[in-house]
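Quick one: the structure is below, questions incoming.
A protein chain is absent from this complex, but the other protein chains hold their places.
Presenting chain A:
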Amino acid sequence: MADSAGAPRPSSSVKLVLLGEAAVGKSSLVLRFVNNDFQENKEPTIGAAFLTQKCNLPERTIKFEIWDTAGQERFASLAPMYYRNAQAALVVYDLTKPTSLIKAKHWVAELQRQATPGIVIALVGNKLDLTNDSAGSSGEGEGGGDDANDARKVPTEEAQTYAEQEDLLFFETSAKTGYNVTEVFTAIANAIPETSLKTARGPSGASGVNRSEEQRVNLNGPRDPNAKEGCAC
């Protein structure tokens, strides 16, 4: 992740939202990506945290506006406030907790129905460092060996298959070691369709309004159609 790009490349902003069960490592992934840092006891996110980070692609620079949401179940009703207008989403689960994958699937379903059409979703299994195919040193973490003292509870194949079914990007990461973290964001940056980037929201570009218009139609009423009102959940 290099911040210093040589020549100025075309830059566009991408709103990205992180969703997933509590304590799967959403904030840690963001912290690793943004500050290349890891904190053992990260305070739980209340509501949501906002961070930005640039991602340099050969052709252009993507500026991620990252919305890191609270994971606890009861905060779920706040999520629409954050994934509103998002062009990309990172749905995180914990490799050592099968229930977190179920929750992740719920989020994927929610996003597919309620979020911006065409939103790029990446499914990310975090805490790879707790498994045997611990990636930090071994490098290649694919394949998922199932040894006795392996904390992994979600086989790679299972999540991979699901991701393919739903047309999601799929990664297994470790925010602790940093393995695969940048790759996730780069892959997302690459997956954002060019067309969507051209109209990407610059500083309060008109497209933002357009998108919210689209969304209004899309919402089918469950949400307060008045998109500007913040806590329309």
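We take it that contacts are C-beta pairs under 8 Å (C-beta built on N, C-alpha and C of every residue); 3 or more make two chains touch, one makes a residue touch a chain; residues count from 1.
The rule is short, and it goes like this: contacts and distances are computed from a predicted model.
Per its UniProt record, the hidden chain corresponds to "Rab-GTPase-TBC domain-containing protein" from the list "Rab-GTPase-TBC domain-containing protein", "Serine/threonine-protein phosphatase with EF-hands", "Secreted frizzled-related protein 1" or "E3 ubiquitin-protein ligase". Only one of A:V34, A:L78 or A:A151 touches the chain withheld from this view, namely A:L78.
Think of the hidden chain as still there; on chain A it touches residues 13, 22-23, 40-48, 50, 52, 65, 70, 72-78, 80-82, 84-85, 106, 109-110, 113-114, 201, 203-204, 208-209, 212, 221-224, 228-233.
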